[in-house]
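The complex appears here without one of its protein chains, the remainder shown in place.
Right after this comes chain A.
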Amino acid sequence: MSETKNILLVGVGGQGTILASKILAHVALGQGWDVKMSEIHGMAQRGGSVVTQVRIGTKVYSPIIEPGEADVLVAFEQLEAYRWIHTLRPDGTVIINDQKIAPLPVVAGAATYPETILDDIRAKVATAIVVPALSLATEAGNSKATNVVLMGVLASVMPDVPAESWQEALEANVPVRFLEVNRKAFAAGFACER
């Protein structure tokens, strides 16, 4: 890998962004790449925005992705895609779970949830992949596997990485009793229509 690849995972506390980033890092290390990851999770369990940054390359120094520098943005929720889309490179790819989770200011009536998120984003970026990750995970057997569905989608836009690397990463990071469900979820994400 000649250039550093920047992958930003954004979501809401409790959606499993950190497990997803661990799977991704495992894959990258398996390819012999250098990896830096940064996760801000001090308030992760309290329903706040969570961001995990993964940088992969021959030699990576900084653990953080600058605005306009992400090659792939994986958004676990629509509003979070909207909030972070400016981090994407003009030729980058955004993967969006179509789920909506209203933040408290919206619930309390102090703000409104933007209605044109997907259209606004599509108008702005080169490639937007929108997937019903929550329903795909539920179909696979567990709604909590939404994160792994999204890793399946991510794998489909990283063709250089052999499929078995992802399977190894799943095995290394997912408890055995949930492995089958997560394999299904990953496959559903990899193959889903877009």
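We take it that a residue touches a chain if its C-beta (ideal position, glycine included) is under 8 Å from a C-beta of that chain, and two chains touch if they have at least 3 such contacts; residues count from 1.
Everything below uses one rule, namely that contacts and distances are computed from a predicted model.
Per its UniProt entry, the chain excluded from the display bears the name "Indolepyruvate oxidoreductase subunit IorA", taken from "ABC transporter permease", "Cytochrome c domain-containing protein", "D-alanyl-lipoteichoic acid acyltransferase DltB (MBOAT superfamily)" or "Indolepyruvate oxidoreductase subunit IorA". Looking at A:Val107, A:Ala126 or A:Ala163, the residue that reaches the missing chain in the full complex is A:Val107.
The omitted chain makes contact with chain A at the following residues, 12-13, 25, 29, 34-43, 45-49, 60-64, 66-68, 79-80, 82-83, 85-86, 90, 102-114, 120, 124, 143.
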